[in-house]
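Note that one protein chain is taken out, while the other chains of the complex remain in position.
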Amino acid sequence: MAALAPILATQFLSKHFGGLTAVDAVSLEVVQGEIRAIIGPNGAGKTTLVGMICGRHMPSSGRIVYEGRDITRLRPWERLALGIVYTFQVTSIFKGLSCYENVALPAQRGLMRGFAARLVPGEAAVAGRVHTALEAVGLGGFEDQRAEALAYGHQRLLEIAMALAAEPRLLILDEPTQGLAEGEIAALCELVRRIAGQATVLIIEHNMQVVLELAQRVTVMDAGAILAEGTPAEVERHPEVQRAYLGR
Amino acid sequence: MSFGPHLFLALLEGTVTSFVLALMALGLSLVFGVMRIVNVAHGEFYMLGAVLAWVCANAVGTPVAGFAAALVVAPLAVGALAFATDRWILRRIEYHPEGTIVATIGLLYVLQQAVLMLYGPDARPVTPPVYFIVQFPWFGYSGYKLVVAAVSALVLAATWLVVTRTRLGLYMRAAQQDLEMAQAFGVPARRVYGLVFALGAMLAAVAGVLIVPIEQAHYLMGLDPLLLSFIVVIIGGLGSLRGTLVAAFVVGLSDGIVSVFFSPTLAKIIATLLVAAVLVVRPGGLFGEERA
Partner (left out) sequence: MSAGRKVLALHLGVLAVLFVLQFALPAYHHTNVARIMVLAAYAIGYNILLGYTGLMSLGHAMFFAAGMYGAGLPVYYFGVGAPAAFGIGLASGLALAFVFGLMALRTAGPSFLIVSMMFGQAFFLATLYFNDFTLGDQGFIVSDKLAPLRLGGASLGFHEPAVKYNLALAIFSACLMAALALRLSAVGRVLIGIRENEERTRLLGYDSFRYKLVALAVSGTFSAAAGAAYALLFSYVGSTFAAILFSIYPLLWVLLGGVGTILGPLLGTALMFYLVDTVSGFTSSYLLFVGAALIALILWFPQGILGTVRTRWLPWLP
């Protein structure tokens, strides 16, 4: 099988907070179109790692290469423009706003070209994109509802709708199934599979069922470094992983 | 008087200002560090300290006794007022950052006008408890001012001890680091907040008591020290005690020098430009926590 060029590559990426090393020289490659799961115990550095990829944190050292260019120094909004979209571990929607307004904010960005368009991008075009995104996650009828009035599971879906409206090429999901009921988890997996048709997906997860179902490859992290990498089956059998993480 | 001695005088003035400013700014910084709020009425606590000192001086016989009484009464009264404010207002709005600003602005005007109505619009002097001249070769300098510096230094040291050696200080530092964690370990956050707010107010009140024999007690006297304190905490970095102390001296000395050589008004304008310069280079202040 011919090697596909990686859409994302980190090179010895590290992050230190004072004396604490959260991420230790992580070199990771993600191929375009794959669904990659990142697993590991709490404090392994998963969120910090993806935080550096999406621009929340500046790395202490190392490089990030995305679609062939070095994005290490780019600001968060510049990375969004390149298609790197992150959804938060702790739901970070705009609670006081309606679902429509929540999704409209990322949706309108692609339409804001030029001075005049920044002021009036054509609300119809924005509305179209909002509808599409909300329908895609199954929240079609919730447009006028205030975000904080939604059930938790629906709030998580709203986050994903917002991510979809931002036209992701690399979608980073941080523990998306946390707090969801069985049926909601199944629906989410279905949704992620559909999204993976158009975007590369990086998913941090604790739920091993979801990982086994969705991921093509798995990266295991522990104490800031990569412990193992491979297909879900390979990783599950890996002795280090069994000892450190799966508790056998 | 030639330049050298003039400069020395300016430095002396600046040093006295710095110590008093350090007291005030420390109060502001402690409150922000632990409670994450800005108290815009901080200058009015200072003013209340000065006014209460005048009241004590007039009620008690001798200047020394009056001063001693003021040093006890004023901080306690102002501390109690601050504690009540925390209990009845700040806690009710759950220490919401903007809400606190608005509430303390309201408190500023209430206190100012209350003093205006009860004490009047005049600036009234208070006799210093001790009066002696320290004679330098070029000029005589008020001994009381040096006493002010010394007492301020003592109070600063005492506060340092409270913060680093007592249980309250431990609670304060824990709450500053990580409030949730501190509460999980049994730190009584609400009570700590009330005491910290009171402590900040007491420091301002003490500064007011010390300053009133030098300047007069006037209901509008709180604004300038408030702004200077703000300048100090911005330059030093909100929440950094060490930064506050260092910045107090930077600001106090430059204020002293510019005031003596030029004018107090110009000194304030220059201090503001100093802040601008610092912010351009280091948005978090010299020792601050924020990053651009």
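Should a chain be cited, it is by its letter among A and B, assigned in written order, with residues numbered from 1 in that chain.
The rule is short, and it goes like this: contacts are C-beta pairs under 8 Å (C-beta built on N, C-alpha and C of every residue); 3 or more make two chains touch, one makes a residue touch a chain.
A quick note: this is a predicted structure, and the numbers were derived from the prediction, not measured.
In the complete complex, the residue from A:105, A:196, A:212 or A:225 that touches the missing chain is A:105. From the options A:13, A:80, A:133 or A:188, the residue with contact to the unseen chain in the full assembly is A:80.
As for the chain not pictured, it touches chain B at residues 32, 36-38, 40, 89, 92-93, 97-99, 101-103, 105-114, 116-117, 223, 227, 230-231, 233-234, 238, 263, 265-266, 268-269, 272-273, 275-276, 279-280, 283-285, 290, 292. Residue positions on chain A in contact with the hidden chain: 54-56, 75-77, 80-81, 85-86, 88, 92-97, 101, 104-106, 108-109, 111-112, 117-121, 126, 162, 166, in rising order.
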